[in-house]
Structure formats: structure tokens, C-alpha cells
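For this depiction, one protein chain was excluded, whereas all remaining protein chains were kept in their positions.
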Amino acid sequence: MKTPRIMTWVAGAAAVSLLLTACSAGASDSGEDAKKDSMTIAFTAEPVNLDFTSTSGVAIPEALMENVYESLVRLDGEGEIQPALAKDWSLSDDRTTYTFELQEGVKFSNGADLTSEDVKYSYERVQKDWKNALKSKMDIVKSIETPDDDTVNIELKKPSNTWLFNLTSLVGAVFDTEGTKDLANEAIGTGPFEIEKFTRGQSIDFAARDDYWGDKPALNSVQFKYFKDAVSASNALKSGEIDLVSNLQAPELADEYQSDDYQIVSGTTNGEVVLSMNNAKGIFKDKKAREAVMHAIDRKAVLDTAWAGYGELIGSMVPPTDPYYEDLTGVWKYDPKKAKELVDEAGIKGEEFSFTVPNLPYAKAISEIVSAQLEEVGLKAKVTTQEFPAVWLDKTFTEHDFDMSVINHAEPRDILTVFSKDYYIGYDDAKIKKIAEKADTGTEEEYISGMKEIAKTITDDAASDFLFLFPNLVIAKADIEGVPANRVSDAFKIADLSWK
Amino acid sequence: MSEMPTGANSPRDDVALDVSAATASAPEPATGRRRSRLRLNSSMIIGACLVVLILGLALVSFVWTPYGPSEIDPVARLRAGSPAHPFGTDRFGRDTLTWVMYGARITLMVGVVAVGIALLIGTPIGIVSAIFAKQPWGMWIDAVIMRANDILLAFPALLLAIIFAAVYSPGTGPAMVAVGIAAIPGFARVARSGTLQVLGSEYVRAARASNRRIPAIAVVHVLPNIAGMVIVQASVAFAISVLAEAGLSFLGLGTQAPVPSWGRMLQESQQFLSTHPELALWPGLFIALAVLGFNLLGDGLRDRFDPKMDARGA
Amino acid sequence: MPENLLEVRNLTITPAGAEVPVLDDVSLSLAPGERVGLIGESGSGKSLTALSVMGLLPEELHAQGTVSLQGHGGNLLEANEKTLAGLRSDIVSMVFQEPMSALNPLMRIGDQIAEVLRIHGRVPRAQIPGRVRELLAEVHMPDPDSARFAYPHQMSGGQRQRVMLAIALANSPRLLICDEPTTALDVTVQRRMLDLIAERVAAVEAGLLFITHDLAVVAGVCDRVIVMYRGRIVETGTVTEIFTAPRHEYTRGLLASSDLEATDDRGRLFTLKTALDYAGPRVPTRDSSTDANRATDANRAADGQGGAASATGSAPLIEVSDVTRVFKGRGLFGRRRSDVTALGSIDFSVAAGERLGIVGESGSGKSTLLNILSGLDRPTTGHVRVGDIRVEAASSTALRALRENLQIVFQDPFASLDPRMRVADIIAEPLVAAGVDKDERSARVEEMIAAVDLDAQSLRRYPHQFSGGQRQRISIARALVTRPQILVADEPVSALDVSVRAQVLNLLADLLEDYALTLLFVSHDLGVVKHLCSQVIVMKDGQIVESGATEDIYANPQEGYTRRLIAATPSLADALAATG
Partner (left out) sequence: MLTYAANRAIQFALSLIVASVVVFALMSLLPGNAAQVALGTNATPEAVAALEVQYGLDRPPVVRYFDWVVGMLGGDFGTSYVTGAAITPVIIDSVQVTAILVISAIALSILIAVPLGTFAALEQRSWIGVTISAASQVGIAVPNFLAAIILVIVFSLTLGWFPSQGWMAPIEGVGGFLLRLVLPVVSLALVQAAILTRYVRSAVLDVMREDFIRTARAKGLTRTKALFVHGLRNAAIPVITVAGVQLATLLVGAVIIEQIFVLPGIGSELVRAVANRDLIAVQGIVMVLVLLVLIINLIVDILVPVVDPRIRNAA
């Protein structure tokens, strides 16, 4: 039977038309050489809205802080507090009242001038209207006066070492008195950029402001593009459609970029990946059981297999960029034999416990290797994955219905909140409560030694196993400068970025 | 009555001219037709072999596997095929062959349970709906059932999967049930159209004339005659269910760690595709074999049951 | 260029995987304009011969031998599809048996006719519409203009067959092949179609190869006859030779079993086996009375043992008075459509043991009446009494009792048996419904299978392993297994070959006597009814136009419609008389 003529004609036509559209369109798209002043950056966690006063999570401050909103002070790469909207500041002798001097000629993106009134309005609003629990960092503020347009006096209830540091976070963001009507969809700040377009779930387009008070950023248009799938982000970088992947969620792909077209920057973040255990009830209420886990886990192997070796081993809830960091990785050595003995002593051999795992890439990978390592020492983990954020927050975080879980605590300096009594880990914080109180009101040195003692105590209590510090794995094109190594604060400052 | 121009297997009419007495001779031994029936059914044989292979893989995994499924060997991570690991190892250093054998269990279970749910719920609904359609007052009951069917079709299987996963924590179970429920409308539609056809036939009219009640007719006459169509639908539904489970694990909803399933292997090999393609190749190949096996088996069984096939033989 | 119109030499077809060829060294020829009949029963290979000439054999069959046609050199069997396509409907055309499915349901009639003209380009494009209207007129299509725009499903079987004829003869082919063109049509429509074929073939001076299984039909249309049996030609000769002096025993057997008017001394029809004593069709003398008494012999013999004739005055078994059945117009999707009156005030009664024939063409309301009598449907008005059950008022349990007492044998042997059930279960089904226990059931089933002359092993086989005649015997066994009082036969033999028909009718006659049954025999074939039934009612459009004793109706029909019906029924004797 000869091939029917009519049939080949139909198939041929279809193929030709498909190709035609491809080639003709292809030409117009790839020639984008004049993009030296713009850049596209890939992120994974997408902001649900623009209002971090009532919605928590890393995504919103990552986009807005130090790009659109600015605080009085900011943190530099090494974690030192630097001036921002406050030109200079001084502390009263009794260390309770800060006097800030504001920069001159600062304008909001809606054209209004920055005055001390705006600062007072913003910080009082934190105490009154904010829903985000981080507002507790402003509880210590007793009163705010504005003697004149350029100076702000803030009096604290008692001296605090952490307050000024907290001011560098999103809590310190300064809003215009008229700019808080529709925070979910509109961000009016003093920062170098303003939001040109926010297409929900897709991208945010920033445009540089020519009336910015500080030095003008190198780029004048930047797009944050949100990829739910890490591999797509990587493919987009390879095909040149984006210029930088902010935090690659598939570290295995990183070694494909070991070439001179790209640069791989692996720094630290504030995210401690914690193998949390329920200290309040269940199998891990008994310290011996927790110690068994601490010895059973080979953290190096976990880091290598789950996150391709990117990230740092830490022995406690403190990232190296914090002043009170101390390397406690030696406290709990990987010693399966000892772990087996402890398991027998605790009498929990083969006893099944619930290991709730949020369905996030790093958590699922860790759960596989951790459950295998625990099994080798006789600890039987029943892994149940929970939809993140909704179900994990509801079952594990709010109802504390878990024995073991694994999550990355990304907030800066969150050791005290995470190990407070009513937090989901249920750590008995009686011992560390007094030390924390004294440290905060004491001098700089007292503050650092106090926090060190707290971290040591928590690690010694084996409250949780600190697996590793989540890396800040940035992949960028070779000719990009100013790529931030460590993510010390909430912000991803795009003003520093530029093309060679 | 002109005979069917199909040569080989047209029956010799009982024109007993020369030899036997008035009683008709025994029906002509249909040598011609038996051999053609075998040839026709090569698809059933190939299908059966493939399904047996997959089943064997799953059963053997209960008894023996080269390594334990959760046995990790971080040193031997991401190795290509080697005598120790014929199919290579995954990112945790687990043996891919072991995972393929364990995965066979889950994937077969997902396919069989999902199709089971859809078949056991969808087919009766289709039959009942068709029976009502034939009753004078039953028309709108049929319409109600069919519209409910449409709504179920409209409901994204994905949403069911998400809800089940949220309520009962993500895993193979909720995923299977969700995929099964989403496949019900397909079976209901096939069963209904098949039943309508059978109810219109003369042998059903004969059965009703000899006092058989509707439920008896449904079991004795309808079920065997629509079995062929339902089997084909089942084989296609199996393929779709297995892939749906793989898709769900893409969204973190299907089989969860550390339980091995081909769908999950496929999804997790995604980031290694350009560096270690064999990680996706092996699960993909076995899913294809399983699906091909069930489809061919379905076609073969359908030919075996299909009255058209038989009528051609008459 | 062979001087003959069609030359077929040593045509043989052996399907893959079979030892026995379905066509074995068939050779025949046709002179230009000659009309030849090709006679044979199912499985004789007659259709395959025609399809080989047209090159329309199914893909899996390959023919050896040579087929040559006047106007085209070379062996058609070796020609490729393109050349064959060029010949079809240009030099040689074919009309098939099933008109209902022969036309494309999605295309208007006019376009389907225009297509055959366009393909062969004998008529310039501009004149095609005119030619189409002309063709429709030539086949006596009522109102050809509106017919052009109609769709096939809007036409009756007869009209569609006319369209097929118009298509076949559109390009005035040299040879027309007809494969059982009238078998699926009603008797009166069949008569008109046969006359039309003869008329049109003469008009275009084409040769005719007419394939049928019905001797009486071929006698009226053809000059010469070829008889085929099991893939071989067993005899050829002129119609008179074949009818009066058949040489081959199969031809004689065929002749004997086709003649419904000749019966042996036991009053049974001649079958292939008993054909030797068949004296050949009696040429009817002018005086029609002899037909009358010959017809009565069969009935009297049958009636004799049949028990109480209606004359003895006991209350009739079945009484139907003033019955109407109107179907409310309920189109698809609930659209209102005009009401359909299927039965308009029917009155008749049937005595126990009597054999009533119900004659009428499709659409006359026969099957609606049957449905009511068998309790599957209720009359709209009037009342029906069967035994002591009044159907229109009967409760469902009463109707169940009625159905146990009245059983039906259906028309299509292939559709009325569930292809998926073994024969034993099929026959036993009515007993299962009546709640008879297991071993009683198997005993009764064995008894019935023997009663219908089928061997015991067939009980374990499936319907598709039996021929049409055997399946009808199974259907009869199923009907009689519950020992009903009344047997309803809905066209039981119209789908069977002639030789098989005689055997089944004889079986029925025996069983009626052995089981003292009352028979309701529905048929559109007067010949069969005349042989088997003592009383007959003739139905048309839901009305009884005539009723009475069979021989009175047959001898001098009062109604014009009955007269046309009798005239249209092909009978061997009349056909021979016409040629003689």
C-alpha cells in the first residue's frame, strides 16, 4: 500500500508551520545586549502580598527591605550596625534613651518629605497595629519624642543590647504617615527603588528612583522572578533568560556552573536547620533519648547527601555572623555505638515515634538520611510528611503534635524565641530566662558572654540537633559585581549589584 | 441471508446433503478460526508477559533485594551502573535496582487500587443510570447521575488529592484514593453506553419475555457483555493513574519519603537529568513497560470478550 | 478483448490458515446483455465470486485465477486498486443487500449520486444536478427534487435501494451485479424492485449477474441460472431446465425445500434429505381451485392431530377486542412530537390448539401486538384476555404468570441469543426465572435439546459456534422449556436459508403436535403462513384489513391489499408458468 499522498501533505504542513513561527520569532527575542542597566533575579519563595506588618515569612522583607523601605540603621556584610536614615545617634548615660539625627532631604516615593513625625508614627504603629509577632521587638520602647523635624528621641523601659540590632530588621522600617492605606498592594518607602509592577505569584519589577537621598544604584530596573521549581530556575539561568539565582534550592545543580561564565557564591544565612525534638512530651522528654539522637546523627553525611555539602556545620542555634557565635560542633560527636547504648538505657529500642517533615526539598532529603541513620542505632522513626506551611504550622507548630521534626529557622537572632517555653519545641527555658534578661540589660560584653552561655546550655541540654547552617548559595553570571556573600539581615540589597 | 464475506471462519451451514441423518451434524470444528484467534491475541500474550514481569519484580522484592531500600552508602553516591549496583545509585547512595523492585510494589498498588475504586464504583453507577434511562419515569434520574458525573469530572483530581493529603497527611493512600475517585466518571460513561446497547438487544428482550427481573438481567446479560469495554477502560485508567501518582509526587503529594515509588524516583531525578540521566531512565522505562503491559493485556482481553470478534466468527 | 462481457476462469480463494478453500476453481462467463442468476445458500461462495469481480474482497483474502471484463484488458485480480477503482460504477457496478447501512448517513442523497458521476467524469460538471434528478426519476423515486436534499435516515429501505440502483446505473455500466438486492425488503416492495431492476438493465442494455438464495425470485429475472454449493459450481442451465429437470441432487434438494406448496404424505415440507420423492413444482392450471385444496392438505394434516378446532365452541384461549395502542410523541431530548397510532381497534380471537398467522409488512403493527399479547406492553384502550389473565388490568405477578404460559421465538438467530452464555444456560433461563430447582432444570434442558434435534454436547458450546438454523432451534428449545400453552413465533424463519427453513418449519410442525401448542405465527411471507397456519389475519397500518381461514383468504382475497400481497409473493409454480 503506497503512503497516501493526502496524509503526508497534512503532516508536512503542520511541521512547517510550527518551525516557521519558531525561527521568525526567535530572531527578535535573543538580541538583548543593551541590558547593562537592568537585571533579572530568580527567587523561590514568592511574596503573597507586600504587607510584612500582617504577613510573616522571608519573601516580603527580602524584596522590600533596603530596596523600598529603609530603617534608621542597617547591618553591613559583617553584621556591624551602620547608619541609614539616621545620620548619627547617641545613647543616654543610663543607656535607656537613643537620640537619632535624621538625614536631610530624604523623600518618600510618593514625594512626601521624611520627618521625625514619620518615624514616631511608624514605630508606635508597630506596637498598636502590627499582627506579625516580630512586633514584640518594639515592646521595650516606652516613649518616642520628636523635638524637631530632624531628631527623634526614643526612650526604652530599660537598657537593651538587642533593641538597636532589632531596629535593623523589618521592625525598624519607616513608613510615610500617609503611606499605610493599602500596604498589601502598595509599598511607599524611602529606599533607592520603587515598585513599578507587582504581578502576584510571578514577578516584582523595581525601578530606581532619581530623587533618592543616598548614592544612586548602578542598575535602574531590576526584576525579581519567582520559580516554584528549582530546576526551571537553573535552566533559565543556563539559557540566559535570567542573570542571577538568589538561593538555589537544588544544590546538586551547582557544580554544573563550575565554569568561567558563571560565579558560585556560597555564604551564610541566619537559617539554622534544626532537627527539633519535642522536649515537653513524648519519647524525647527524656534527655537520654535526645542524647542518643545527638550521637546517632552524622551531620557531615547529612549535609553532603541532603544539600550537596553546601552550608556550614554549627553546634548551636547561632550563625557565625552573630557576635556571640561559638563553634560548639564538638559537643555531640557522631558515635553510633554510644548512641545504641543510650537507646538501650532509655529503653526505647524499636519504639516508633512520629517524625513530621514539612514537604520542602531540604526537609524531605534530610528526613531520608536521618531516618536511615536513626534506624541503624535502633531508633524507629515513622516519617509523616506534612503540607508546608498550612498543615505543618497547624499540627506540629501550633498543636505540638510531634516527637521529632526538621525545619529551617530563618529569622535573625531567634535563639530566644525558638527555645522559649511555649514554642513548639517546648524547651524548659527556666535556666536561660534569667541569663537572657541580665544579658539584654547589661553592657555589650555582658550581653555577649550571657548569650554564649545560653547557646552552650541549650546545646548541652541536647534540646535539638543543629544539623547545619542553611547556605546562601548564589549563582550569577560571571560579569556581575556586588553579589552579597552572607545574608545577615532580612534584606537582599539590589543597590549593591552592578554589571562589570 | 448472504453469508459474511470473511472467508476462513464462515460456518458450514447444516446442509447435510450427503451423509448424516435428519439431525444436523456436530458444528464444523472451526480449525480455521482457532488459529486466527491465537494470532489475533498476540497482544494479550505480550501484555501478560510484561505484567507478570512487573508482578514478579514486586513479589521478589518481598523476599530478596540486592540492598535494603533505606540502606544508604554516601560514598557511592550518584554512581552509574556497576557490578555492585547494576542500575547505579541515587543521590543518597541507595541502589536504584532495589528501588525499582520496591517501587514496583507501590506503583502496582497505586494502579490497581485506583482502577479498582473507579471500576467498582463507576461501573455500577453507569449500569444503574442506563437502566433508569430505559424506564419511562427514570429519564431524569439518569440525567441527575450523569450531571453528577460531569461535576466529578469537573472537579480537579488534583484538588481532591490536596485535600486528602492535607486531612490524612500526604502519602500513597490519599493519592491513590484521589486518583481513583477522579477516574470514576470515565468508567460510569463507558458502562452506561455499553449497558444501553445491551439493553436494546433482542436477547435482553427475550430474557424479559421469559420473566427475568431487571437486576438478574444486569448481572447475567449486561455485565459479561460490557466486560470487554470496561477492561479497555481499566487498562487506559491504569496508565493514567500511575502517571497521576508520579505527577502528584511532583507537587509533594504522592508517595512520601522514604517509601520508594517509581513516580517519586522520576520526580526526584529531575535535577540530575542532564548529569545522571539514568536516574530518570530506569523508573521511566519500567513505568512504560507496566503501562504497555496493562494496555496490551487490556486489548487482548477485550478481543477475547468482544462480541464483534465473536460475531465475525459466526 | 474477450467477446464475452465477463469471463471468470478457475477462481479460487483459500483464506490464510484454512485447508478448505471457500471458492474452489469457479469458472463462469456472461455474454453482453445476458442475465444470469447465481443461486446458493450461505457459505456457498456466491457473494465472494461477485466481490472478486469487483475487487472488493476483504483485505485478508487473496483470489487466484483470472477475471476479465469486456472493455478492460488483463486480469482484474492482478489490477491495482487505482485501476479497479476506475472500472467500478463505470463498466461494472454492484448493488448490495443491506440498504439501511449502504449509504453514508452524514451525506445528502443528491451528493452521494453526484459523486459517482463526478468520479468518472462522463457527465460535464454543470449538467450533474440535472442528471441526478433524472436518475432519481428513472428509479420512480416519489418527488425527486426533495429526495435530493434528504438524508438516508429519512428514507425507507425500499427507497434507499432505489438510490443504490440509481448510483449503480448512473454511468450506464456494461455489467450490473446484484447481491440479494431484495432479501431485506418487504414482499410488495421486493416485487416492485425486481421489476425496476429488469426495466433499468434493459434500458441501458447491460448484462446482469443476479445473486440470490431464492429460486422463485431468480426465475422471474434471469434467463440462465448457475447453482453454487460449498464454493463450487454444481450445475448451470436455463431456468426451465433447472426447474423441470434438475440434474444435480443439491439443485433438486434446493428446488424441493423452496416449494412451500408441496408436502410429503405426512404433511411435512420436502427437505434436502427427502428431496427424492419431490415431483417438481406443479404447473398451476388456470382453475385456481386446485391451489385451494392443495393448500388445505397441509393444514388439515396439521390441524388433525392439533386437537380441538375452533368449531367445537369452547371459550377461545386468546380474545382481543377493540385494542388500540398510541405512542405519545416523545422525541429525543424531551422534544414533543406528534403521537403515533401503532394499533387502531383490533379484534380477533384464537382457540386453543389453533394456528393463527399474522401477516403484514414492516410498520403494520405486528410487533406492537405481539408485545401486548406477551405482557411486555399494555394496550392504550380495549382489553386483551390470554387464558384467564386480562393483560390491560393485570398485576405484575399476573403478567409474570402470563409470560410463563406464553413464550416467543424471535426473528434474528444471531441477536436473540446472548453471545456470552452457554447454550445450556440460555435454554434454562426461563426455568431459572420461574424458580425451578437445579436438577429438574437440567433434566428439562436435556429433553428440549433432543426435541429440537441437536446433540447433547452443544449444551456446553457458545452461540457463535452454531449456524443460523441451529441457533433458531436453540431459540425454540428455550421457548418450549417451560411447557407454555401458547407459542408466539415472530418471523422465525425469514432470516434463514431456504433449505434450513424447511427443516425448522417441519420441526415446528412436529413440536406443535407433540406439545399441543397454540401458535401465533407472525410473518411477512404469505407462502410460509399458508403452509403452517389454519387461520390468518392480514394487518396494514395498525388495522386488520382481512381475516379468516387461510385457504379462503388465499383462494379469493377480498381486499385489494391482500390481493397485491399474494401476487407479490414469489412462488415457484407461478414463476415456472411465466417462463413455460
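All chains are identified by letter, namely A, B and C, in their written order; residue positions are counted from 1 within each chain.
In the analysis below, a residue touches a chain if its C-beta (ideal position, glycine included) is under 8 Å from a C-beta of that chain, and two chains touch if they have at least 3 such contacts.
If you're wondering where the values come from, they're calculated on a predicted model, not measured in any experiment.
S.K.: Given the contact rule set out at the top, which of the displayed chains would the hidden chain touch in the full complex?
M.R.: Across all of the complex, the chain we cannot see touches A, B, C.
S.K.: Out of B:L53, B:V113, B:A148 or B:I214, point to the residue that touches the absent chain in the complete complex.
M.R.: Counting the whole complex, the residue in contact with the absent chain is B:A148.
S.K.: With the missing chain put back, one of C:M164, C:A256 or C:I449 would touch it. Which one?
M.R.: C:M164
S.K.: Taking the full complex into account, find the residue in C:V116, C:L165 or C:L487 that is in contact with the omitted chain.
M.R.: Only one of C:V116, C:L165 or C:L487 touches the chain omitted from view, namely C:V116.
S.K.: Give me the chain A residues in contact with the hidden chain, please.
M.R.: 1, 4, 6-7, 10-11, 14, 18, 21-22, 24-30, 46, 48-49, 51, 54-57, 131-134, 136, 182, 184-185, 199-202, 225-229, 231-232, 235-236, 238-239, 241, 387, 389-391, 393-395, 397-398, 407, 409, 411, 414, 417
S.K.: Considering the whole complex, not just the chains shown, which residues of chain C touch the missing one?
M.R.: 54, 56, 59, 81-82, 85-90, 93-94, 96, 98, 101-107, 115-116, 119-120, 151, 153-154, 164, 167-168, 331-336
S.K.: List the residues of chain B that touch the chain left out of this view.
M.R.: 143, 147-148, 150-151, 153-159, 162-163, 166-167, 186, 236, 239-240, 242-243, 246-247, 250-251, 263, 266-267, 270, 273-274, 280, 284, 287-292, 295-296
Rule of thumb we're sticking to: only the chains that are shown with their structure count from here on.
S.K.: Sort the chain contact graph into one of these: line, ring, star, complete or other.
M.R.: line
S.K.: Determine the chain that sits nearest the middle of the structure, using the mean of its CA atoms as its centre.
M.R.: Looking at where each chain's C-alpha mean falls, the closest to the middle is B.
S.K.: What's the farthest chain from chain B if centres are computed as the mean of the Cα atoms?
M.R.: Between chain B and the rest, the longest centre separation is with A.
S.K.: Mind checking the centre-to-centre distance between chain B and chain C? Centres are C-alpha means, answer in whole Å.
M.R.: Their C-alpha centroids are separated by 43 Å.
S.K.: Rounded to a whole Å, what is the gap between the Cα centroids of chain A and chain B?
M.R.: Averaging C-alpha atoms per chain gives centres 47 Å apart.
S.K.: Just how far, in Å, is the C-alpha centre of chain C from the one of chain A?
M.R.: So the centre of chain A lies 87 Å away from the centre of chain C.
S.K.: Any chance you could list the residues of chain C touching two or more other chains?
M.R.: none
S.K.: Which residues belonging to chain A are in contact with no fewer than two other chains?
M.R.: Residues of chain A never touch two or more of the other chains.
S.K.: What does chain B use to touch chain A in their complex?
M.R.: 70-72, 74, 77, 91-93, 162, 165-166, 169-171, 252-253, 256-258, 270-275
S.K.: Going by the contact rule at the top, pick out the chain C residues touching chain B in the complex.
M.R.: Listed in rising order, the residues of chain C that touch chain B are 13, 15-20, 22, 41-44, 46-48, 51, 57-58, 60-61, 97, 179-180, 183, 211, 213, 229-230, 249-250, 253, 271-273, 334, 374, 376, 400, 403-404, 407-408, 410-412, 414-421, 429-430, 432-434, 453-455, 457-458, 461-470, 475, 478, 482, 495-497, 499-500, 503.
S.K.: Which residues, counting only chain B, touch chain C once they are in their complex?
M.R.: Residues in contact with chain C: 1-3, 5-17, 21-24, 26-27, 30-32, 35-36, 39, 139, 201-203, 205-213, 216, 220-221, 224-225, 305, 307, 310-311, 313-314.
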